[in-house]
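Note that this complex is displayed minus one protein chain, with the remaining chains in position.
Presenting chain A:
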Amino acid sequence: MIGTAPSLSRTSASLLAIVVLLVALWLGAAIGETAIPMGVVAKTVANRLWDAGYRLDALDEGIIWNYRVSRAIVAASCGSALALSGVVLQSLLRNPLADPYILGISAGASTGAVGVAVLGIGAGLLTLPLGAFAGALLAFGLVSLLAMRAGRGNGAIILAGVAGSQLFNALTSLIVTKAANAEQARAIMFWLLGNLSGVRWPDVWLAVPVALVGLIFCLWHARALDAFTFGSESAASLGIPVRRVYAVLIGISAMMTATMVSIVGSIGFVGLVIPHVARMIVGVRHGLLLPVSALVGAVFMIAADIVSRIIIPGQVLPIGVVTALVGAPAFAVILSQRRTVR
């Protein structure tokens, strides 16, 4: 939990993490409908960042820089943010099945974003991410209330989450359909299953800071999260201000989820599966679990995005389909393992 017994030194582990992340981003930018050699990707980045002056095909350079690099960075931020939210929710709620998608937080964020974008709620005052944040908090509030009324049991919050996500997904579909424009079917797909096609550089400047701030806040509370191992009462007796930690960390999770949903739609199962994978790699201490989850989440999301682009030639599969195809079986495995662990 708290003690450290690293086989790698902290610096070399961090360096390794950065290298892994850069390689993933590099592959994310190179692989796609038109495969572009890795060297060209590197030269494009060098041209753009340091004015290196390599002579490249303008079209390739444009595709790489304007579409692929920004897309890969946003995918990485999104994967990290969702994985971190999953770790936090699973630890605070002490439920291995908790994740922003299953608890309806993503669905609430979608509804909030759609409410602002399509209905114009809070016009001028609320931006898309803020609308999503309001929706996410509202959804989590409703789900927790329902779970509490249902008896606070371990399964209650998951069932309440199922009800919540169905409700908010229905609301999203209703709002989008009612607005009735030609793009409606695609828009519903976007908000329910996620899509990174529309991502550009301005999205990077929102996604990266949110993921980084989220990571720092979570790391700051790593020991507090450890202290929840035996429940909130036990955490309180270990000196953790339980209510404040709940409020801060649930707020941070909602903010991360909402921001990512407002950029790429709601993508499921990342927050559920990645924390479990990370626990298998480094164990349950949050000081290690959080950064490793963020890294694995980032790499997984870039990979899922690559698969979504190349699996059906000439078409882009919504990324949520890919994550669900991996995540749903993993959900089943976790569910059946839970019996043997307890």
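The rule is short, and it goes like this: a residue touches a chain if its C-beta (ideal position, glycine included) is under 8 Å from a C-beta of that chain, and two chains touch if they have at least 3 such contacts; residues count from 1.
In this section, contacts and distances are computed from a predicted model.
Chosen from "Glycine cleavage system H protein", "Dihydroxyacetone kinase subunit DhaK", "Electron transfer flavoprotein subunit beta" or "Fe(3+) dicitrate transport ATP-binding protein FecE", the protein name that UniProt gives for the omitted chain reads "Fe(3+) dicitrate transport ATP-binding protein FecE".
When the full complex is taken into account, the listed residue touching the unshown chain is A:96, out of A:32, A:96, A:115 or A:129. For the chain left out of this panel, the touching residue among A:120, A:155, A:231 or A:329 is A:231.
Interface note for the absent chain: among A:240, A:306 or A:319, the touching residue is A:240.
Contact with the undisplayed chain is limited, among A:43, A:285 or A:309, to A:285.
Residue in contact with the omitted chain (choice from A:45, A:103 or A:222): A:222. Although one chain is not shown, part of chain A still touches it, namely residues 1-4, 94, 96, 219-224, 226-227, 229-231, 233-234, 236-242, 279, 283-285, 338, 341-342.
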